[in-house]
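So the structure is just underneath, and the comments pick up after that.
Removed from the display is one protein chain of the complex; every other protein chain stays in position.
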Amino acid sequence: MGAPARHFASDNSAGIHPEVLAAVAAANEGHALAYGADRWTESALGLFRAEFGEDSGTYLVYGGTGANVVGLGTLLQPWDAVLCAATAHINVDECGAPERFLGCKLLPLQTTDGKLRPEMIRDTVGVLGPDHQAHHVRPRVISISQSTEYGTVYRPDELRALSAVAREYGLLLHMDGARLGNAAAALDVPLRALTTDAGVDVLSFGGTKNGAMGAEAVVIFDRGRDESARFGRKQATQLPSKMRYVAAQFEALLRNGLWRRNAAHANRMARRLAEEAASVPGVAITQSVDANAVFARLPGDRIAPLQEKRFFYVWDAAGDEVRWMCSFDTTEQDVDDFVEEIRAVLA
Amino acid sequence: MGAPARHFASDNSAGIHPEVLAAVAAANEGHALAYGADRWTESALGLFRAEFGEDSGTYLVYGGTGANVVGLGTLLQPWDAVLCAATAHINVDECGAPERFLGCKLLPLQTTDGKLRPEMIRDTVGVLGPDHQAHHVRPRVISISQSTEYGTVYRPDELRALSAVAREYGLLLHMDGARLGNAAAALDVPLRALTTDAGVDVLSFGGTKNGAMGAEAVVIFDRGRDESARFGRKQATQLPSKMRYVAAQFEALLRNGLWRRNAAHANRMARRLAEEAASVPGVAITQSVDANAVFARLPGDRIAPLQEKRFFYVWDAAGDEVRWMCSFDTTEQDVDDFVEEIRAVLA
Amino acid sequence: MGAPARHFASDNSAGIHPEVLAAVAAANEGHALAYGADRWTESALGLFRAEFGEDSGTYLVYGGTGANVVGLGTLLQPWDAVLCAATAHINVDECGAPERFLGCKLLPLQTTDGKLRPEMIRDTVGVLGPDHQAHHVRPRVISISQSTEYGTVYRPDELRALSAVAREYGLLLHMDGARLGNAAAALDVPLRALTTDAGVDVLSFGGTKNGAMGAEAVVIFDRGRDESARFGRKQATQLPSKMRYVAAQFEALLRNGLWRRNAAHANRMARRLAEEAASVPGVAITQSVDANAVFARLPGDRIAPLQEKRFFYVWDAAGDEVRWMCSFDTTEQDVDDFVEEIRAVLA
Partner (left out) sequence: MGAPARHFASDNSAGIHPEVLAAVAAANEGHALAYGADRWTESALGLFRAEFGEDSGTYLVYGGTGANVVGLGTLLQPWDAVLCAATAHINVDECGAPERFLGCKLLPLQTTDGKLRPEMIRDTVGVLGPDHQAHHVRPRVISISQSTEYGTVYRPDELRALSAVAREYGLLLHMDGARLGNAAAALDVPLRALTTDAGVDVLSFGGTKNGAMGAEAVVIFDRGRDESARFGRKQATQLPSKMRYVAAQFEALLRNGLWRRNAAHANRMARRLAEEAASVPGVAITQSVDANAVFARLPGDRIAPLQEKRFFYVWDAAGDEVRWMCSFDTTEQDVDDFVEEIRAVLA
């Protein structure tokens, strides 16, 4: 509240892309049976299959936490544990919804850049040994965010290495792809290169931060998980009744590559911001700007004055690392103006 | 799929009312902080307070099952039980989401018309006695649907009688108001006459079936429940990130009484349908048509042919009672055409 | 408290059979690894395999509610429902532990004698049809009590008929055998005739009401359920550390047929009590006395005075049906004295 028209708080501060809104309006025609038995949903699911393969199955949901909970639920028994980065959205930002709904434990691993690596998995799972007892939870899922909460991106080879170590230890690979579009745009690869072809077992695919109003999806790559996705979505209160409007949003994003244009633009704005801000004395960019997030360290006492110009979030406990997010509607002017504000406040 | 443009399957088959869609489009302006820290949400919450009293608190959510789960969660410990009609949406149509998320037992009561009555509560709770043991769950909440799943409506005096018996036995009153607007329009009373002033403790208020795209709300009447509503909404995966678009839908419905016009129209169409259909030989209207639902008994072998004309649902196990729902966009022509179809199929 | 030395309140009012206590004392020798890696457990599990077949697997637990929760957990996904008699212990006397721990819904069916019958299953499951939607929970388990909470017993042919209807509808059969010994003694058949050979999928086998101090077991008949039994037992807080003492109790009950002698005696005392009490004017025996429970109707105002002589429980809401339980240590003198007390109080 009181924030200026466009800021850098989050990509979910952005509005709806006009093409998405137009698709919603176009779907507002006559009656359609609820819960997905409509032609817009049929069409959207076809586009998902085109992206992720004919053997994939997609379940549309309202929100990102819902997608993660439903998706993880297709992979886990209650005594299974999820290996994830300590910074993962599922660990930090979902108020313990995975634990509450699934009953499962998360095993957070420390990283410097939000990315899990095979050796972290080996170090954690390896010590439990083959004769695993019922006293301990059973590591079962590796959950990664693509792009990560630190704005970094897993390359296809890194993903394949993770899925290989998963197979080696009898684990499954979950991807929180709330910003998968940004990762695919950054690497200039199709979505399936980072998912279907990289050994991902279940994907949360995000539309909301990419220009939708509110549209997320659970994508499974083994139709044996259909039952738990179908019932789990309903039990998780994530089955939209007027499904056609969620479907229409994805139709708009997926039909002509709008998702990629949106993501690529946001990424470009982040790089511009990072490059320009790095030239301001007192600003240190702290993470690789792979996608649409910029992490920077500022003099601690300059943060609050700068937030008053345009709102953004402080990221670390120590209080001097901040996150600036760009979105599909961030303009070059926004970036340039903000850098001027940074320069002025830090002067 | 393949259903005609407008049918009588459900009020969630209808689309978005044009004023609601316009409000969503109007909210698509600039950046807004996520999760409700925006001016549209502020405004919508003010309209809720105007309807339900300054002491009420409202939590916007995505869907109806979510609203019920979050709302019930503010009233229950895991060892508490919910008394509800056997036909209640929470008992039949939410795939056990209340049990899974809250851990609580539902105690379904048989009714003929979907309505609970004080003597049913007394008969059930009374026998457990004052020295209640930990072997049994503790009846704690009476949950009613307004209007009910049978299209019947509780009058204010009936509601006050239920809240009185609730107080007598130390129970709380939850209302699933997915169609509260239809009830209020039917009785021509303000929303608060059926909620705030009738002793309701927590309300699920539905926008979706009343012309919204997807907008529901949890309304609490004791701000001591704020904490559990706030955290419970997030844990139930029902906290929308781009909240402004949910808020805008309610703004449109509540600002100038659109909710009442929509509901009154749907109710009027249901009465028209019931009156006309009742004149068709072989059709028997089985429930009081208080709101926007018509229940009727038809010759069993005529149902499938009629469904092919316009889809609707069979309601009972025996297979000859059907439900016809009217919505804000049902026209007199739709009704009249459908009655002709009924007449033709039953001839 | 204040109850006389032996009463008819429940078979868990009885103490420990001397042979069971002696077995516990005999196991108190040196150190033994915890959680079942000891020779007493090894031996007891062998006796379970001898009773239930070499393909069965047994998990020893502390208590009966625990056994039910762990056993049901091997059969259910969270969206599955359990069909059971409305009077079932899991439905009435476990404080909703199944719902809380498993997240599942129970679907209680009305019976007159505590016994489910195939037509009740057909009537309930049949109407849901093959194209079952995610809106409703999925019936998955039939849970029966043997003997029932009304002291009645399923014959082997009745059990086979239930397991046949289970297979027909894709359901599984769970038996709460807290008093399975009483049923097997009543029918003079081996335990396996009522379980392994009758198509039971998972069994809770009770020792406590049969003369143990506190010893129950989950028996599975498909070793594919081992994982969920093993982890589920630990998560349900039902893995005893000093397991040898639970094992020793079962060793004593199973080694030389002590369980059958105890159960047969209790059954005999119940028949004696029923026969003698039936001759008292004003007493009506209300259920078939198949096992160790007697249900009777008495003049309502005579119940409290009689309870002061020897405690027992009133069973129905109306307040004039009572339950008298016999146990392994009930004597003929106890029965005869109690009948005299009944006669005197009702005179």
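Lettered A, B and C in written order, each chain numbered from 1.
Throughout what follows, a contact is a pair of C-beta atoms (placed from the backbone, for glycine too) under 8 Å apart; a residue touches a chain by one contact, two chains touch by 3 or more.
Because the structure is predicted, anything quoted here is derived from the model rather than measured.
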One chain is left out of this view; which of A:H136, A:R167 or A:R223 touches it in the full complex? A:H136
Cross-chain touch to the chain not pictured, restricted to B:K115, B:R138, B:R179 or B:K209, is B:R138
Give the residue, chosen from C:E94, C:E149, C:D201 or C:D290, that touches the chain omitted from the document. C:E94
Per the definition of touch given earlier, which of C:A25, C:A317 or C:A344 contacts the omitted chain? C:A25
I need the residue numbers on chain B that touch the omitted chain, in ascending order. 35, 77-79, 103, 134-135, 138, 227-228, 230-235, 239
In the full complex, chain C touches the hidden chain through residues 1, 3-7, 9-10, 12-16, 21, 24-25, 27-34, 37-39, 42, 62-66, 69, 94-97, 100-101, 208, 213-214, 231, 234-242, 245-246, 311, 329
On chain A, where is the contact patch with the chain that was removed from view? 78-79, 81, 92-96, 99-101, 103-106, 123, 127, 134-137, 317
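Simple rule for what comes next: only the chains that are shown with their structure count from here on.
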Compute the centre of every chain as the mean of its C-alpha atoms, then state which one is farthest from the centre of chain C. A
Cα centroid separation, chain A vs chain C, in Å, comes to 50
In angstrom, rounded to a whole number, how far apart do the mean CA points of chain A and chain B lie? 33
At least two other chains touched by the same residue of chain B: list those residues. 94-96, 100-101
